[in-house]
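Taking it in order: structure first as structure tokens, then the write-up.
Only a portion of the chains appears, each positioned as in the full assembly.
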Amino acid sequence: MNPASRPSPVVPTVDLAAPGVRHGHLRLPYSRDDSAWGSVMIPITVVVGGEGPTALLTGGNHGDEYEGPAALFDLAQRLTPEAVSGRVIIVPAMNYPAFAAGTRTSPIDRGNLNRSFPGRPDGTVTEKIADYFTRHLVPLADIVLDFHSGGRTLDFVPYAAAHELPDKVQEARCFAAVAAFGAPYSMRMREIDAVGMYDTTVEEMGKVFVTTELGGGGTASARTIAIARRGVANVLRHAGILAGQPEPAASRFLDMPSDDCFVFAEEAGLVAFARDLGEEVSEGEVVALIHPIARTGLAPLAMRAKHGGILAARHFPGLVKPGDCLFVTATLEEAP
Amino acid sequence: MNPASRPSPVVPTVDLAAPGVRHGHLRLPYSRDDSAWGSVMIPITVVVGGEGPTALLTGGNHGDEYEGPAALFDLAQRLTPEAVSGRVIIVPAMNYPAFAAGTRTSPIDRGNLNRSFPGRPDGTVTEKIADYFTRHLVPLADIVLDFHSGGRTLDFVPYAAAHELPDKVQEARCFAAVAAFGAPYSMRMREIDAVGMYDTTVEEMGKVFVTTELGGGGTASARTIAIARRGVANVLRHAGILAGQPEPAASRFLDMPSDDCFVFAEEAGLVAFARDLGEEVSEGEVVALIHPIARTGLAPLAMRAKHGGILAARHFPGLVKPGDCLFVTATLEEAP
Amino acid sequence: MNPASRPSPVVPTVDLAAPGVRHGHLRLPYSRDDSAWGSVMIPITVVVGGEGPTALLTGGNHGDEYEGPAALFDLAQRLTPEAVSGRVIIVPAMNYPAFAAGTRTSPIDRGNLNRSFPGRPDGTVTEKIADYFTRHLVPLADIVLDFHSGGRTLDFVPYAAAHELPDKVQEARCFAAVAAFGAPYSMRMREIDAVGMYDTTVEEMGKVFVTTELGGGGTASARTIAIARRGVANVLRHAGILAGQPEPAASRFLDMPSDDCFVFAEEAGLVAFARDLGEEVSEGEVVALIHPIARTGLAPLAMRAKHGGILAARHFPGLVKPGDCLFVTATLEEAP
């Protein structure tokens, strides 16, 4: 049977359409050694108010990124149908097994949810989650906001972002939503490899899509959580689901014009950065040293920027391995 | 046989006394399934110049704390005998197996080196390392500087610290060295449980001892590495080993006057801090929320400061478990 | 190449057709780190007597279910060609790697054999086993008896079962074999998700198929083993392969008329059942309490029957997780 014609095994425990607010789960049967008739339970909140569009708000696409879940668990317990024109569907921890484990990928199948779209109803647990979003939740939405941060191994200056799209009208609507979000930075993303991403799946369905990178390191700060909370409220106001105008915020616009923005380590060692996130670096400047660790007395390897700009992202852990992206520089641009 | 009378199995591959600079290892035989006649190799640098005292500089006591190793691998490859009056012994990664794994404790025996002193020559690998320091390296030293940070699971405002000691002359010498270090904060530490600590072992041998907490999260920033580099140079200048005076630096003095400075989580969940490190908090103020993660729609648990002051330390990962120390407040005091 | 046209890599070490009794293995090459040219060896017994039909008898489809293997290892060493009219093929441990590990799924690939049908000759080890049954063993059979129990995490009242089938003649022949089996209970099974099941594959090939649930908990009792032994002998008599009539036994007929028969846990905790298997429960009655375990003094969650009947199945381990099926009620019916 064609996988796409098979029913999803996921069962929502709450109605996704009726007026009111409901907190429940997406129940995904998962038979395993420690529970023959067990399930994965992904929390979901649905708030349905008066007439209006539907927003789908997601966090925990990667399980070790916390600004989105912090803003969405908070929103889910405070939002009322009375405040909503339309519908808000909140899934604060899409890849719940990964989120509960505090890891990027699922401990069940090591699936990276954001490389598993559009998914399969008869695939791995992670692919089944992707499939349910693709075929059941995204089609309900007019606007989709998916929260990311750097996770345990990357750190970013905080930004909201959209992609260049073939449909320029859709692209403009996405960047308008990014502007409404009001993060300290806004980014035009060009993905090196967009295969399997939630972003691509949503965009190909013609939706307004906003993504973010709001920090990283496997934690969240008071400052970055505040950015996330304000951003989600702003996007809902922008969409007309919440009343009022987005709270204005200064945002600097960034671009990554070349692959040279990405600098990869070719040696293992201890990383000593010479610049911190948000600082300006010029082409050829030493951004970090990599010290070999097995013996003392050796000169460290100097890692230089190949492209000037601000330091927009960096490897987070103190140790680095060959092939790890060590840092990313981005250029300040005029907003589109 | 009394363990203390047994010889240490550790063999240094370089002379610790002769003039000049030498880079080598402390070789500790470690027979195991994947190497019957294998060893742990702990990098060490010895720089011996003219007359003067001996400083023992250590990092990587916990394997996921990076400011100290970054400063010490750097110093080890730059320091020359000509610049040194006396001797500098540098061990940037004391618990090398933990450091190479990027974990607090040793992957070999899960030993927490800073709870394994004074060690045993016939104990675990971690206890053998402790014993070698206790009986062979610390006795050579006049001043000992041991770098710590928060590691993967804690984050601190950057400070150098000494302990209250029964010998007030020794205590004053320790705090003088802390002041010379010149970190943004200086701390009077009162350990809840000093059993097994390197600190206690060194202090009981009458040495000048300085410890630090310079950041955390399992990473190091350009800013905190600069603090570490300046601090070690300042301490060596203060000791008369390097020429010149310590570089002056403003430092705010902190105290933890009560157990109420420590606030522990009693529920598991997603942490959303409302305050960041270094910010002032007042008694009873909500410092963080803990959101239950298994379902949406529940009110988070508000975690309040029991003692006002500045937020000096916090749990780092986005998820917390019952019993984890969630945050620490400290009070600003006059320097001693 | 189309997978279905590739040859199976499985090699039986004994002839499946010649008269007599042979004990051997299905050898499945499995190259891995600890044996470059290794194999999985699945024990098989073939007993070929005079004219008659072929029965395929299987256990260990899930590796932690023991009534079937206990009856079939016993039968395999006692059955003689003289006693057999036709052929009996016995595979007491279909998913042998799982059986040898005492786990539901295979330790090699975590494959759940009963969700891996029809299998692939170039797939995982578990899929290769499924493919060999689908293309080589099931086609030889007229009647197939596959033993199940609850495994480590479920427990059942003992029953034999067949499914509703589109071909009512085939269905009637299946229920006749279920009746012959003579378990304390007989069940009309309606699978929630029949994708990938051995049952479905066999039934679609038009065979008479009987399955069972004879207990659980990862053990077998003297009582349930006796049920299995009598059942297999009865089925072989019913098929005319063994001489004589099935030994008569009282059996109560059960049905699961609705999804409400299945009750799932939504909280984690310690399970305290108020009813034992086989007891009658009425709709709305508390069947079990779930105590939160992280602290004392909290009221347990009362789990109530949504559908009255007898308690037919229950979660076995003392702890439960959200999404686990906690219990199943079934209704007593007239036998078909």
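Chains here go by letter, A, B and C, matching the order in which they are written, and residues are numbered from 1 within each.
By definition in this document, a residue touches a chain if its C-beta (ideal position, glycine included) is under 8 Å from a C-beta of that chain, and two chains touch if they have at least 3 such contacts.
Owing to the predicted nature of the structure, the values given are computational and were not obtained by experimental measurement.
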### Task
Fill in the total copies of the single sequence across the complete complex, 3 being in place.
6
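One rule holds in what follows: only the chains that are shown with their structure count from here on.
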## Note on the structure
Most remote chain w.r.t. Chain B, using mean C-alpha positions, is C
## Note on the structure
Of all chains shown, smallest offset between own Cα centre and global Cα centre goes to A
### Task
Superimpose the Cα atoms of chain A on the matching ones in chain B and note the rotation angle, 0 to 180, in steps of 5 degrees.
180
### Summary
Separation of the C-alpha centres, chain A versus chain C, in whole Å, is 43
## Note on the structure
Chain-centre distance (mean CA atoms) for chain A and chain B, in whole Å, is 35
### Query
Between chain B and chain C, what is the gap in Å from one C-alpha centre to the other?
58
### Message
Among all residues of chain B, which ones touch two or more of the remaining chains?
### Response
294-295
### Summary
Within their complex, chain A touches chain B through residues 21, 23-25, 41, 43-45, 64-66, 69-70, 73-74, 76-77, 90, 92-93, 99-100, 102, 152, 155, 217-223, 225, 270-276, 279, 289, 291, 293-300, 316-319
### Task
Can you check the complex and tell me which residues of chain C touch chain B?
266-268, 294-295, 322
### Message
Could you list, by residue number, the parts of chain C that touch chain A in their complex?
### Response
62, 64, 103-105, 110, 112, 115, 150-154, 192-193, 195-196, 262, 264, 266, 315, 317, 321-325
